[in-house]
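One chain of protein is taken out of this complex; the other chains stay put.
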Amino acid sequence: MSSEATGMFINETHTSAAIWQYRVEKMILEGKTKYQTYQIADVPRFGRSLFLDYNIQTSIMDEYVFHECMSQPAMTLHPNPKKVCVCGGGEGATLREALKHNTVEDAVMVDIDEELVDMVKVHMPEWHQGAFEDPRTTLLHTDARQWLVDHKGYGFDVILSDLPNPHEDGPGQFLFTKEYFQIAADAMSEDGVFAMQAGSANENYPECMVSCIETLESMKETFPYVAGYFGIVTTFFQPWGFVLASKKYDPLALAQEEIAKRFAERGVQTRYYTPRFHQAIFTLPDYLLEAKKNTARVLTDKEPFVWTA
Amino acid sequence: MSSEATGMFINETHTSAAIWQYRVEKMILEGKTKYQTYQIADVPRFGRSLFLDYNIQTSIMDEYVFHECMSQPAMTLHPNPKKVCVCGGGEGATLREALKHNTVEDAVMVDIDEELVDMVKVHMPEWHQGAFEDPRTTLLHTDARQWLVDHKGYGFDVILSDLPNPHEDGPGQFLFTKEYFQIAADAMSEDGVFAMQAGSANENYPECMVSCIETLESMKETFPYVAGYFGIVTTFFQPWGFVLASKKYDPLALAQEEIAKRFAERGVQTRYYTPRFHQAIFTLPDYLLEAKKNTARVLTDKEPFVWTA
Amino acid sequence: MSSEATGMFINETHTSAAIWQYRVEKMILEGKTKYQTYQIADVPRFGRSLFLDYNIQTSIMDEYVFHECMSQPAMTLHPNPKKVCVCGGGEGATLREALKHNTVEDAVMVDIDEELVDMVKVHMPEWHQGAFEDPRTTLLHTDARQWLVDHKGYGFDVILSDLPNPHEDGPGQFLFTKEYFQIAADAMSEDGVFAMQAGSANENYPECMVSCIETLESMKETFPYVAGYFGIVTTFFQPWGFVLASKKYDPLALAQEEIAKRFAERGVQTRYYTPRFHQAIFTLPDYLLEAKKNTARVLTDKEPFVWTA
Partner (left out) sequence: MSSEATGMFINETHTSAAIWQYRVEKMILEGKTKYQTYQIADVPRFGRSLFLDYNIQTSIMDEYVFHECMSQPAMTLHPNPKKVCVCGGGEGATLREALKHNTVEDAVMVDIDEELVDMVKVHMPEWHQGAFEDPRTTLLHTDARQWLVDHKGYGFDVILSDLPNPHEDGPGQFLFTKEYFQIAADAMSEDGVFAMQAGSANENYPECMVSCIETLESMKETFPYVAGYFGIVTTFFQPWGFVLASKKYDPLALAQEEIAKRFAERGVQTRYYTPRFHQAIFTLPDYLLEAKKNTARVLTDKEPFVWTA
């Protein structure tokens, strides 16, 4: 395939093996918040896209893949999710997916970056689709981990951890540790379900994802059921990893028919995480299982995961 | 993730949305054959890699994903594959995978680019692993389509079509058409199985893959069973699509236990296409099913698929 | 020298030999006017910069080099420049330089792109420095060539042609031809001086510059004195070419002392085109003289120059 070299680009690094140049047709807004560099831009074929610290986060073309994966397996697994917490989730699309379940009565979203969320509200309406105005929603701008500490025993049925990767100099490191997971568990109900985005599921750097699985598996008494799964996110040029940890319900035992039934009862419609696809996304390729055996470790505040090239 | 801008790169275009810069640590050999530009190069993390016309073809890191997908579903589906033909398949790894089945007596590989295959023999031994020297192998350098025409009725049990994408100015266009598929069918036995690489399975340009499915499905009398599947090829920065077309056996009816049994009997070992993973790779995401509905068409010599940005 | 690959860039093509990636620290404004794509951006080290159709036009670091070269040799050569016309010159800096001569009474700037000039006024004040508000200035937004046709006999002492390069699909082609130069001459006084930016003066594509010299030299009866000169524009990664054509005064005969005297009398201060530097910029390297011999031709409306890679 050939293309024009001239133009405007955002360059993202994919390990030492490659640099990706995303072409920008139109820069909508760019700058720095207190926490991160951002660009809201229109990319050919991908459409409206968000970049944070020069890493693409989402595009309108396939945001549904990421956000359904982020929300739906956990939401659907819980038989009656009323109280839901989204940690991070700036664009409001993870929240939007959670609110699709008409069982929800109380949805809290805690994202520290108020400036970013304010811009998203204006320039990325296709993501939140009014979720921020939903009467069930409470939107907070504070540190998610501390907020969960302060809400120990609140009894969330589902917590969705849609937080940035644990980069070297960022605070994200302490949002991918056993201590953080325990804090989340303590804010959940006795049959609560936790799901998190866990980094790349490709063969090149699956270490973060498999260490998240390992860490949650090490908490058997809290989370008897732990399962990794992935979504094919074209915009990221790689499959993306997620982990679900559950106090009472086994995600692998959830039958296609039951998912379809719950979707129907709760008024949920999806495009990627469909009932027939549940099984496929929880079937991890062997390279991830091998990586888990060979490179995974329990992540702690003392020895967190640090994302490097 | 941060990285060094300085260095040697091969730039590949992924549609108008992005350019990928693959970093080259060491250029092993590069030049032009009669048919294509090539680079054999060492890429960080990916290791030894082959580029054709500035498109990455394979890396030692995950060549097994592509080549097992290219060979194993078709080879395994056939209950007793004796005569096998690989069309294209320059690196010899598709051939290598086919030869793993100890049922094989006669394996023909037809790749037009003799210069390239000669270089691969020397510089990419991890791919062929001696397959070219296997006494069951016949290696030919001629036009695969014409050769199949000349071998009508030969009775291949399996034909594996590992050919370059149908680029605008290349001959590949006529290796992705109904006429070509019929020629292949005519060279096959009455219970023959055909598999092909069919281009990207990502959400951005699945048109080629879904049109290949559509075209093979339009040949119901020849191929009652047609199924698309995909492999996660990290090196390609996208999932890759394949299509299997079968005269007698239904790939979706092949049980995990039966695959395991055939592997054991025939002495086959794999890393990606494992018995437990068969089901998952044949479960296509909805975006491919939608793309098939919306953009697929029957490809013919008159109106072939032309790969563009 | 090493640098970070990650970031925001504008990529400009320098022939088939190279692509230049300019790093953008902060995008101030970007979009399309009726005539061109533009970005006003802050580039590290270069500072505030303007890109048109993804070609850097100017940066605050060394805009004075280009704009002094564009204005000062012609302005200084004329013994008493009262009426001056700037064709193009969007940023207002060529105008600013002309207005430095206190002899000027009437300065017209004709730039077709009103939207661009409006943005420049707000976001690039260091360029115009109030020149648009100078009582001697008339700012017009119309086609410069047609406007000059309509002002035949107006008697400009100096015309400064600061127009975009003659790209393939742009109107610039007809602003680099003998016919256009004659139109300019007809709008000038009997001792008028004409100067133009003429494209790159590097060894790689000097064809435009030397053809401009050739074309003006072919008009001996109109312009007995023609001389090419160049400025070292760091921002362009190349020396830039200009041509001066004069009805009565010989630029090569202008002594350093005379320049210093005129500067003093007229209140002109400069940083690049200084009296002692006049001689050096009019001394062209042999490669330009050779290129003129070998590749220059007279440019006409029928066979204009077309800038290609």
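When the chains are written out, they are named A, B and C in that same order, and each has its own residue count from 1.
What we mean here is this: a residue touches a chain if its C-beta (ideal position, glycine included) is under 8 Å from a C-beta of that chain, and two chains touch if they have at least 3 such contacts.
In this text, all values refer to a predicted model and were calculated from it rather than measured experimentally.
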Report, in label order, the displayed chains that the undisplayed chain touches.
A, B, C
Candidate in contact with the missing chain, chosen from C:61, C:140, C:219 or C:260:
C:61
Among C:35, C:132 or C:277, exactly one should touch the missing chain; which is it?
C:277
One chain isn't shown here. Among B:6, B:80, B:146 or B:308, which residue touches it?
B:6
Which chain C residues would touch the chain omitted from the figure, given the whole complex?
1-5, 9, 12-23, 43-46, 55, 61-62, 65, 167, 202-204, 232, 234, 237-239, 271-272, 274, 276-277, 279-280, 283, 285-287, 307-309
Residue positions on chain A contacting the omitted chain are 1-6
If you put the missing chain back, which residues of chain B would it touch?
5-13, 19, 21, 26-27, 30-31, 39, 54
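In the analysis below, only the chains that are shown with their structure count from here on.
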Which chain has its C-alpha centroid at the greatest distance from the C-alpha centroid of chain A?
C
Fraction-based call for chain B against chain A, same above half, different below:
same
Could you work out how far the Cα centre of chain A sits from that of chain C, in whole Å?
53
Considering chain C alone, which of its residues make contact with at least two other chains?
5-6
